[in-house]
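So that we are looking at the same thing, I have put the structure below in structure tokens.
Of the protein chains in this complex, all but one are displayed in their positions.
And then subunit A:
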Amino acid sequence: MSALRIHVEGMGLWSPQLGDFDALRRLLDGGSPPPPPARPAAAMMASNERRRAPESVLLAVEVAGQAVAMSGRVAATLACVFSSSHGEQSITDYMCATLAHSPTELSPTRFHNSVHNAPVGYWTIAVGCHEPSTAVCADRASFGAGLLEAAGQVLAEQRPVLLVCADTAGSGPLGKLIGGEQPFACALVLAPTAGAATRARLDIRLNAGAAPTELASPLSGWRAGNASAEALPLLAALARGAGRCQLAAGPQLGLQVDTEAVA
């Protein structure tokens, strides 16, 4: 099988240490980028929505906004693939705790915010997007499997796609079991053909799931602390401008991704 070739037009990134994609680039160049404010700005949302929004929504909207701005595309024209291993953990924790003690007091708003597609739903509402949108997951392989789904849409439908992968930190008894030390979110705007906005070209090949690319500290620790940070090998290759990395796409499936910067 020949490689799936797609083009990256924009990148977004947010973690407690890195406020955008350029911060990762500076870090890898030996710099010390200042950490972002504690709460993602998520400037694409209306302020009243932003105040009420759960963290998973803020994370996704923040990185989506960054990546779309870099691409120069109109947000409403992009199909959306939003991936997350566990979705909004604090709401899952709230719901299960409330249901255990006082089920009839469950908050209707928190319930409709508990759906896995809440972040992509809020994003489409914020930017007026009527294109296809989906919310997916695959445990630790949520970024790789989401990238494959996005590449499928880019190439089979010849359309630009916004890929977002975000997870919150663990919360409550559930968080103690499944981990998740800190939030992490990233986004890519992907296109089928090269254009003026193209920043890098990705050649993606399926393979039998070799071990994911090793990372140096502090990236290795950030990856261990959040399922969505499995994206870091590819983000690092994009920041450096070139490289080959291996991502998990499932228990027995991997993606080998060759990145090449496009001037």
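One rule holds for everything that comes next: contacts are C-beta pairs under 8 Å (C-beta built on N, C-alpha and C of every residue); 3 or more make two chains touch, one makes a residue touch a chain; residues count from 1.
Basically, contacts and distances are computed from a predicted model.
*Asks:* Have a look at "Xylose transport system permease protein XylH", "Glutamyl-tRNA(Gln) amidotransferase subunit A", "3-oxoacyl-(Acyl carrier protein) synthase I" or "Peptide ABC transporter ATP-binding protein" and point out the UniProt protein name belonging to the hidden chain.
*Replies:* For the chain missing from the view, the UniProt record says "3-oxoacyl-(Acyl carrier protein) synthase I".
*Asks:* Pick from A:Ala41, A:Ala69, A:Ala97 or A:Ala261: which residue touches the chain that isn't shown?
*Replies:* Checking the options A:Ala41, A:Ala69, A:Ala97 or A:Ala261, the one contacting the hidden chain is A:Ala97.
*Asks:* Given that one chain is not shown, which residue among A:Val61, A:Leu202 or A:Ala249 touches it?
*Replies:* Reading the full complex, the residue touching the unseen chain is A:Ala249.
*Asks:* Could you pull out which residues of subunit A are in touch with the chain that's been left out?
*Replies:* 1, 4, 76, 80, 85-87, 92, 95-97, 99-100, 103-104, 106-108, 111-118, 120-122, 124-125, 127-139, 142, 145, 148-149, 152-153, 155-157, 173-174, 176-178, 206, 208, 249-253
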